[in-house]
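Here is the structure we will look at.
Removed from the display is one protein chain of the complex; every other protein chain stays in position.
Up next, chain A:
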Amino acid sequence: MNSEDNVSVTHPRTTDAQRRFEIDRSCREVVVFWYVSAVCWLLFGSLLAMIASIKMHTPGFLADAAWLTFGRVRPAHLNAMIYGWASMSGVGTLLWLMARLSKIKLPWREMLLIAGIYWNVFVAIGIWQILAGNGTSIEWLEFPWWISIALGAVFAILIVLAVKMLTTRREKHLYVSQWYLLGATIWFPFLYITATVLIHSPAAIGVAKGTTNWWFAHNVLGLWLTPIGLASAYYMIPKVIGRPIYSYALSILGFWTLALFYNWAGTHHLIGGPLPAWVITVGTVGSLMMFVPVITVAVNHHMTMVSHFKKLKFSPTLRFTVFGAMAYTVVSVQGSLTALRTVNLTGHFTHYTIAHAHLGVYAFYSMVAYGAMYYIMPRLIEREWYSSNLIKVHFWCTAVGITMYWVGLTWAGWFQGMMMNNPDIPFLDIVRYTIPFLWSRSIAGILMTIGHLAFAILVFRMVRRDGAWLVEPTLLRSIKNQQMEPAPRLEGADL
């Protein structure tokens, strides 16, 4: 490996570079494995999504087999995306960020590889169980209980690992991303196992299982994917533009207010439902209080980016991450407003909610995850991305796709809700009204799937090391003849 030649001069900067190289090397097999698995699940989840989406406007499509009925394909899609794509890409990013920010090599690499294989196997069994009719019909917890327990148990390793890395860290300063990552590793298994036990045992009864369901489901986004997404954005934005985050105090405020309020928001999915009024009120209050962490994070990211927006033209990582960070603000504000009774009256029980969920998991989390992978994979594999054009295809297909998806379904859902609240409109007229928008969703889905294929090709060629040797990063457009420099690859803001 040529890298040894690069560090023959003992200069503080080169020893730093050497250390970073060693940390990246220690992460290589593990993180690449989790990432590549995630991309496979992304493709499989897209296939399920397309089937489900087409079924919604053309119900005769693939209707003759029980295992392909809408009520099975849809939860199979959700679980493939959440537990396959989102969680696996999240763990990959989490491990690399933890190692880099703690400035130590990734420990327990064999165990983490085995954990990755184990995770894949159980998610695959879970999806097969859903398609076979053994899903639980509890939203976001569709896997049979024994799979949820088996998956949650993997986190015993991740929690101990995260604590071990933080306590043996070589960098004394705790960066805000580490707070979020530690929170995520502890919160998710706690939620997952507690909710599974409460719902599948007689410990909770009747509608208390409903509140358990939404306490969990809302927190999968709030206390698992959101902290990882924010940790990644908090790292990538300053790193790529080469300046520190605007305010450390704001980031800590954002962390603890998120931790305090997000938890309580889940019951806004049950507004108008058969529950005591106070449970719903608590959910609404929690949702509205989310304005605090959201505005905090938005201000912090925006102030960091100010006067660097031009760099969005060049850096894939920055472009995906900033798109995601902006979507985070939009989805959170929309979420808080949706928790208001007056908005919920119309938006609930409609496609509006589906659009909102995709704005969170896709426009925010997945875009940030892509951004992180564009940054991390070249460092692990020591090659640049194979094609700048494919990155552009990926970005524009997914960005336009998710926007079209959200606009179409939000519109459809809002009018669906208004029509549903008018008892003079026959139900089938409402169904007919939404069909053109469901088509627009399928078209948006095709666009996003094209983006995913472009991304999968890029990742595949990256793993085969088809890209150029690390000379300069693959940018969306060349910076030759431009006034500014990209953030230096091997020096500068070292976090």
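We adopt the following convention: a residue touches a chain if its C-beta (ideal position, glycine included) is under 8 Å from a C-beta of that chain, and two chains touch if they have at least 3 such contacts; residues count from 1.
We adopt the following convention: contacts and distances are computed from a predicted model.
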"Thiazole synthase", "Cytochrome C oxidase, mono-heme subunit/FixO", "Peptide/nickel transport system permease protein" or "Fusaric acid resistance protein" - which is the UniProt name of the missing chain: "Cytochrome C oxidase, mono-heme subunit/FixO"
Listed residues A:G183, A:P378 or A:G451, member touching the removed chain: A:G183
Touch with the omitted chain, as defined above, among A:H269, A:H301, A:H358 or A:H394: A:H269
Contacts of chain A with the absent chain, listed as residue ranges: 55-57, 59-60, 63-66, 69-72, 74-75, 133-139, 163, 166-167, 174, 179, 182-183, 186-187, 190-191, 194, 198-199, 202-215, 219, 223, 256, 259-260, 263-264, 266-267, 269-270, 272-276, 279, 282-283, 286, 341, 345, 348-350, 353-354, 420-423, 427-428, 431-432, 435
